[in-house]
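Down below is the structure, laid out as structure tokens.
Note that one protein chain is taken out, while the other chains of the complex remain in position.
Presenting chain A:
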């Protein structure tokens, strides 16, 4: 565009500093970092008080391994929530993928790769069903995924009626090694994938429809395609979550995944993802998953009566949500 002698429109002559703008856009993520650090510090203090030494490699490794399934489930949830939807079927897909892995994974590398891929395809199919019902059936996401949650759980029980099955040792070593927190590598991979997602048409589309569906479509965003694919991706990440769960548990159970429906929502919210859609970050959701785990760890070492554990978890969640909301508002006001 050639420069032209147009009048300048300095309504407000000064721009706000960039860091303020970027912080305002990433308040949720920034707060998740702060909460994670805080919870780590509190954990260490309580741990030292109880055990008279610092937590070491073992604690770190087990924290990472127990968090990985939740981290992937919360990514799945985040992608769908960004479209202003919700995926209650996350738990069902985790169950199903977990059950299939436990029943089918063979000892050979070929079998492991093949069946892992099959599980991902199953996850994608589950997501596709959700996406089609929501998009073409024009049904509410909460109803659709509530129904498919039961369906996927039912199929999982059919596949693996009793807890059991066997996960090959090398599979566990690859995804939930007990020798060290190597699984953090997958967090980095997911971070990179998220970076790419945010720079793809699909990613922009997902954020756009979460903001304003009509405006998005008026500007050439393929709304239906983006929404369906968001559910498909959600299904895939739920399936990955099931695989990590199988790897760390070394056996299958078609019911352990149920809790991930709710915990994935909690982790996403802790990570700064807005349930109103259009705002959030996958990396934040992963941090949210780690914060959730740390809260459980803290409660454990603080010798909280397990009966009250969920009470305190709820309390922390409310505090965190209030914090995220009010700090975000204050930030915007202060700009």
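The rule is short, and it goes like this: a contact is a pair of C-beta atoms (placed from the backbone, for glycine too) under 8 Å apart; a residue touches a chain by one contact, two chains touch by 3 or more; residues count from 1.
The rule is short, and it goes like this: contacts and distances are computed from a predicted model.
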Among "Ferredoxin", "RNA polymerase sigma factor", "ABC transporter ATP-binding protein" or "Sarcosine oxidase subunit delta", UniProt-listed name of the chain not shown: "ABC transporter ATP-binding protein"
Option touching the unshown chain, where A:126, A:208, A:243 or A:294 are the choices: A:208
Of A:24, A:118 or A:275, the residue in touch with the unshown chain: A:24
Hidden partner chain, residues of chain A it touches: 1-4, 6-16, 18, 21-22, 24-25, 196, 199-201, 204, 207-208, 210-212, 214-221, 278-279, 332, 335
